[in-house]
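The complex appears here without one of its protein chains, the remainder shown in place.
Per-chain residue numbering starts at 1, and chain names A, B, C and D are given in the order in which the chains are listed.
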Amino acid sequence: MNELQQTAKDLLEKNAVAVVIGYGMGSEPSLRRAVFVRKPDQAPQLIFDESCRQNLAFYVLKPEVKALGKAAVVARTPTLRTLLQLATENQITDESVVALPVGNGSVQPLTNFAAIEQYLANVPRGFTAQEQQELAAIKSKTLADRWAFWKSELSRCIKCYACRAACPMCYCSKCIVEVNQPQWVPVPSDMLGNLEWNVIRAMHLAGRCISCGSCADACPAHIRIDLLNQLLATEAMQQFGAEPGLSVRKDYALATFKPTDKEEFIR
Amino acid sequence: MPRIGVFICHCGENISGTVDCAEVAKVSAEFPGVVHSVDYKYMCSDPGQNLIKNAIQEKKLTGVVVAACSPRMHEPTFRRACAEGGLNPFLCEMANLREHCSWVHEKLPATTEKAIDLVRIMVEKVKRNRPLFSINVPVTKTALVLGGGIAGIQAALDIANAGHKVIMVERQASIGGHMAQLSETFPTLDCSQCILTPRMVEVAQHPNITLYTYAELEKLDGFIGNFRAVIRKKAKSIDEKLCTGCGVCFQKCPNKKILSEFNTHLGTRTAIYVPFPQAVPNKPVIDREHCMYFQKGKCRICEKFCPTKAIRFDQQDELIEVNVGAVVAATGYEVKDTDFFPEYGYGKYPDIITGLQFERLASASGPTGGVIKRPSDGRIPETIAFIACAGSRDPAKGISYCSKICCMYTAKHAMLYKHKVHQGKAYVFYMDIRAGGKMYEEFVRRTIEEDEVHYVRGRVSRIYDRDGKLVVRGVDTLLNAKPIEIEADMVVLATAMVAQPDAEELAQKMKVSYDENKFLSEAHPKLRPVEMNTAGIFVAGACQAPKDIPETVAQASAAASKVAGLFSKDELSREPVVAVVSRTGPPEFSNCVGCFLCESACPYQAIEHEEIKTRDGKLIKTVAKINQGVCQGCGTCVALCRTKSIDLQGFTNEQIFAELVSL
Amino acid sequence: MAEFEPKVVAFVCNWCTYAGADLTGTSRMKYATNVRMIRLPCTGRIDFMLLLQAFGHGADGIIVSGCHPGDCHYSAGNFHARRRWMLFRELLDFAGIDLRRVHFSWVSAAEGAKWAELVNDVVNQVRALGPYDEFPKRLNRQSLEQLCSVEVGR
Amino acid sequence: MNESKIILKKSLGEWFNMMTAGGYRVVGPVGQDGQIDFEPVTSPDAVRFDHVQTNNSGKWVMFPRYEAMMRFRLSGKEVQAGEIPPQAPPTVLFGAHPCDAASLATLNAVFTWDSSDAYFEPKLANTTIIGLSCTKGDSYCFCTSVGGGPGDTRGSDVLLTPLDGEKFLAEILTEKGKSVVGLAPQLFSAADGTSKEAALAKIPARFNHRDVTAKLPSLFPKEDVWKEQSLRCLGCGACAYVCPTCSCFDIQDERDRYTGVRIRCWDSCGFGLFTLHASNHNPRHKQSERWRQRVMHKFSYQPERLNVLGCVGCGRCSRSCPVDMNLGEHVAALAEIKV
Partner (left out) sequence: MTAANLYIPYQMRIDKVTEEAPGVKTFRLGFVNKDDEGRFSFKAGQFGEYSVYGEGESTFCIASPPTRKGYIECTFRQMGRVTTALADRDEGDIVGFRGPYGNIFPIDEWAGKNLLFIAGGIALPPMRCVIWNCLDLRDRYQDVTIIYGARTVADLVYKHELAEWENRSDVKLFTTVDPGGQTPDWKGKVGFVPTILEQVAPSSVNTIAIVCGPPIMIKLTMPVLAKLGFKPEAIYTTLENRMKCGVGKCGRCNVGKVYVCKDGPVFTLAQLNQLPPEY
C-alpha cells in the first residue's frame, strides 16, 4: 500500500473520519473517478496520478456525502485552496474536514485550516506558462476576433450547467440563472442566454475562483470557460493582490477596496 | 394589472415649452397598466395635488407617476399628496421631465419622445413598487462616552446637562487625559489644570454620569439606539466604597521608584498610587506589575496601614454590561517617543525630550516643580533647541500628516522657557509655522519678537553628543541653505501626534472605520464630521485626527448635541429604503447561502448573522439579516449578492429590471 | 435615411450624478436627447448584470456615473463599485465587447457642465460606432410578425 | 421495400447536392476531432465518417434546444397572441448511427402519447434519416444491450454501411428513403450481395434490457443502491442534453417591453429544481432520487407506459459525464443485483 492508501486506512481505522473522498479508477484506463472509501480495507482503491484532475472539494458540500459523516478529502493544491475559500465563505467549519494533500511529497493529513494555510504557504502557485500563453493568445486578438472567438465558443453551450455543477465554489442553493423574479438570464441556450450566463458566472467567481479548471474539464462542449475565470483571477491578483484560498481571512477582493485603486478608466 | 395614474406637469412653460405635454399624456394613457393620464399646468400646486388625490380615489390607483421636476425637488411633496389621497407614499414615483429633459433639450420631436420614454420607464417601475412603511427603532437614552480626557469630559457633561444618562469609561486610574499633564495652554497661557480640574470634579459629581475609571470597552454589539456594551472594570485592588483617599497607603508603599506615566517618566510613583494629586476619582489603584506582593508574594504593607481596610488583593476584573443608545468615542492620542528618531540618537540621549515631557518640566505640579531642568543632571539648560515636525509631515517615517498643535506648543514652550530662564537661548527649527486660529499668529509673533526666540527654518539632520553638549546640526534654508550648528543643553522634539496604539482594535470592536493612520474616520469629512459611518457612534477629539483643545471641545459639544438630538425622541423613524434578505419556506428558508461576503462590503456593518433553527433548536443554516436600524440603503450588498437574496426596498431588482426592459 | 440615433442608458447615483444632471438642467445647458437615466441610490448598487441587461434590451451605449472617490454619500459605495467595474471592463474587453460603448465617470452634484459634456461625448462616440446589432438581444421588438422568426436552437 | 444498392463514397457529394437542390436541408456530422456534431452541411467534404460518435445527438432537428411556440403583444388591456407555426423544413439527417436512428421511436412515443405535439410531429415527418452503420465502437457503446446493433435498420429511411473505404451498401428502407435515393438514382448501382455484417463493429452485450426492465420496479426501494451509484454525480444536465432520447422540457416566457414569446427549451431531470414545487417541497429532493428517476424512466417507465426503451446505448451520457457516471456500467450492475 502506498502512503496515501495507508494514511486513508489509518484514518478510517481510527474512526477519525467516516469517509475518504479520493480518486479511483474510471471506466477507461485513462479515466479517474471520485470514490468514497468507507472501509479501511477499501483503501487500496485510492490512487493519485496526473490524471486525477477533478476538484473533490465539491463533495464536501454535497448533502448526500455530508450525510456519510466526517470526510477526509484527497486534495491537490487547488482543492486545498478551495477548502480554505469555502471556509472564508462560511460553508465549512474548522476541523470539519481532513485534507490529504497530494502531489507535493508526503501525504500528511491536514486536520484544520491553520494546517492547510501553513501547507499552502510552501506550495508553488500561479498560472503555468502554458496557461498564461493561452490567455495572452486571446488577448492579442483584435476586438472583432475576440468577439468572433467567444461567439463561436459560446454557440456550443447547451446550458447543461456542468461547469456550475463541477465547481465547488458554485454552491448556491438557487443559482442566478434560476432566479426568475426578475428573470436575469434568459432560459434558452441562445446567444444572449449563453453569453450572459458565462459572463455572469465569471464575475460571480471573480476574486473567489481558485482556478482549478474543473469547469472547463466538465464542459461537454469543450468551451474554454476557464479562460474567463483565469482572466479575472489574473486581474484580481494584479489589481488587488487577491489570491483566494490561501487563508481563512475574509478578504474577498470585491467586498473591500483601497482608496488608491486604479481608476484611469474613469472619466 | 396594476392601475397606474400618470400626471404630467407643464411647470408653467418650463416643461411645456419644449415638451408636448398633451402628447405625452395621450401616449402614456395607452401604456399597459395606465388607467389615468392627464397633464396640468402646475402639478405641485394645490389644485394639481388635488388632481392626484382625487384620481387615486376615483380610479382606485395602485401607483402614481408624476412627470414633473426632479424628484430631489418635489418627491416629498407628491409622496405626501399620495398619502393624503390614501395611497402608500412609496407607490409614487417621479419622472424628471424638467431638469433631465425640457431644460436640457431643444424643442424637438426627440425631446417629447424622450419625455414619453421617461414616463414609461417610471410606469414600469411603479408597477413593481410595493407599499413601504417607515421603520421605527426604540432609543435607549443613555450614552457611552469612551475616554475621560477633555473631549470625553466635555461630551459627557453636555449630554448629562441635556438630561440624559451618561456612562463614561476611562482606561487610566483618573480622568483628565493629556490635558491634565499640560502646563499652560496656548495662546492665553492659562493653567491647564486650573481650567480642567473643576470639569473633572463636575463629571464625578454629576447625577447623570456614571464613571468607570481603570476600565475599558470589552465589546460592543447592537445598533443605533440599541447598543449593548460590555465594560471591563480592571481590578483596582481596593474597595472603592471603603477607601477615603487618605493617601496613607502610597506614603507607606516601599516600592517608590516606578517611573510615573503621568510625569512622562520624568518622575516616580509608588506601586499603589494615584496618578496625580488632583486625580478624579482620588482613590489609589495597585499596579500589580510593580507591586511586591503580586510579584513576590510578600509585603501587604498598604493593607496593614489602610485605616478603612479597603485593600483587596483578591479583587478580579469585573465585566459590566450596559445598554446604551449612542456612543461617543473620545479616546485621544499618543505622541511618538524620542526613540523613534535614528537621526536624534534613538532616544539614547536623556536630554532630548518630547514636547509632552517639556510640559511636565514646565508644570508647577511637575517633577521639578516647574523648574526647567535637564533630566540627565538636573542642570538648568542654557540653550534649548526646539524641533518642530519631529516625525510629522514626513512620509518617509510613515507619518505624512501635520500634527497641527506642534507649531503652537513649540512657540509656547520656547516662550515659557524664556520666561523662566531669562538669559537662556531658545532656538526653534521649523518647516512652516502654522498658526491659524484666534490669536495664534499673534502668539507666535510675540514669542519671536518679544521673547527673542530664534526661529530657524530648516530641518535638523543630526544630533550628537560632544563633551556633554548636544550638537544640533541643520540647515537654515532662509540663509541660502547655510549649514547651522548649535550646541544645546537640551533638545525638545515636537514629536508627532499618533493614534492610540490600540486604536485599530477599538475601531474593530465598535465596527467603525479608521484611516491609514489608525485615526477613526468620520462619516463625511465635511458634512458629518462628528458622526461615524456606523449610525449612533460619534467621535470627538484627537482620536479622529490631531487637534488642539478648543477644536476638541467644539467637536465634543457637537457630538454631544448629536447625541442629545438622537435622544430627543423615544423612537427613531427612518425611511424604509433599506436592504432586506428574502426568505422562503423550508427546507431552504432563504436563497441566502450564508457566504457573508456582503458583510465586509457593507459600509455600515448592518449585516448580521441569523440562525435558522428547528423547533428543537438544531441549527439548520445561518443566513444574512439586515439590521434595518443601521442600514442606510446604499445597496452595495445587493449588487454583490450572487443569489439576489438581498434586495433594496425602493430600488428592487424587479423595479430596476423593469426600467431596463421598458427602455 | 436619417442618421442613426444611438440609445444610451445611464446608471447614476442619486446623490452626485443625478443631482449633477439636475444642475445641468437648472443651468439650462443643452445636451443630446439620446440618454435615458436609471436612478439608483449609489454606484455601489449598480450590479454589473444591469449593464448586461441594458445591452440585451437594446442599449447601444452605457454610462455609469457616481460620486467622486471620497464623496460617496454612503462613504464607500463608489469604491466598491470601482473595483467591480475594473474587473468587469476587463472581462467585457476579453469577450470582445467594445469598451467604447461602456463609459465610467465621476460626476459630482456641482458638475452640471461635465455631465452635459459627458453625455454628448458618449453619444457622439456611440453614434460613430453605429448600432450595437452584434450584441444579442432579448427579443426583436420591431413587430409582432417578426417574432416568429425567432431563431430555433440546435 | 428494403431494397439494397451500392453507392460510391465519391458520389455522396453529388447526392448531397441533389438533395440540396431538391429542397432538403442536409444535416450531418461535421467538425474537428473531438468536436464533431450534427450541423447543416455546407460542403459535402466536411462530412465526417470516421468518428465513433458525435458529442451531441441530432435530436435537435426534431426537438430543438429552444423553440418559440407563441408570440404576443400587450396593448392596454388587450393581448394579441398567436401561434408561431412549427418550422419543419424538409431535412435529411445524414450519418445518424443506428442508435440515433433508433432514438426517434422513443421521442416519437413521448411526443405522440395521447396528444399530438404540433412542433415535434411535422419535423419528424419532414425528416429523412440516412443512417450510417458503425464500423467501430468504443467501450461506452452498448447498443447491443438495448436491442440495437451497429447495423440496425430501425429508424433509418436509408441505411448506409461502409463496405470498404470506397463504397457503401445502401439499404433503402422506407418511402422517404426511396424519395431521397430517387433524387439521384444514377448514383446507385445494384448491390453485389456483399453482406454488411463483416464491416460492422463488434459491440459486446453488457446486460439484457428485458431482465432489467422486469427487475427495476423491485429495485426502486433499494435506496442504498441508488445512493451509492450517484454519490459522485454532480447533478448537471450534460447527460440529458447529449442524450438522443431525453425529451424533458421547460416552457418559459421571454418578454421585452410589451411583446414576448412562449418558448419551450430543454430541461433535465438531473437538476435539483426540476421538480421543486412552489411550496418548496421537492418530491425528488436528493440526487440519488434523480439518478433513480433517470434510470427508471428509461428502463422501466417508458417500456411499461410507452412500450419503448428510453435508451439506445449510444453512450453519449457517459462520454460527456464530467465525473464518469457510466450508464452502461451502472445498469449492468443493477442487472446483477439479486432480488
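By our rule, a residue touches a chain if its C-beta (ideal position, glycine included) is under 8 Å from a C-beta of that chain, and two chains touch if they have at least 3 such contacts.
Here the structure is a predicted model, which is why all the values come from computation and not from measurement.
Looking at the complete complex, one finds that the omitted chain is in touch with A, B, D. Only one of D:21, D:46, D:79 or D:214 touches the chain withheld from this view, namely D:79.
The residue touching the chain not shown here, chosen from D:65, D:154 or D:284, is D:284.
Counting over the whole complex, chain D has residues 69-70, 72, 74, 77-79, 81, 83, 110-111, 113-119, 220-221, 247-253, 255, 260, 262, 264, 267, 269, 274-279, 281, 283-284, 289, 293, 296-297, 300-301, 304-305 touching the chain that is not drawn.
With the whole complex as reference, residues 1-3, 127 of chain B touch the missing chain.
Residues of chain A that touch the chain left out of view are 180-181, 183.
Here is the rule we go by: only the chains that are shown with their structure count from here on.
The most distant chain from chain D, with centres taken as the mean of CA atoms, is B. The chain pair with more C-beta contacts between its two chains, of A-D and A-B, is A-D. As a whole-number value, the distance joining the C-alpha centres of chain B and chain C reads 37 Å. Within chain D, residues 65-66, 254-257, 263, 265 each touch two or more of the remaining chains.
Listed for chain C are residues 48, 53, 57, 70, 76, 80, 84, 138, 153, each touching two or more other chains. Those residues of chain A whose C-beta lies close enough to touch chain B in the complex are 89-91, 171-176, 179, 181-182, 184, 204, 208, 250, 252, 254-256. Against chain D, the residues of chain B that register as touching in their complex are 1, 30, 32, 120, 584-588, 661-663. By the touch rule above, chain B contacts chain A in their complex via residues 588, 591, 593-601, 622, 640, 642-644, 653-654, 657-658.
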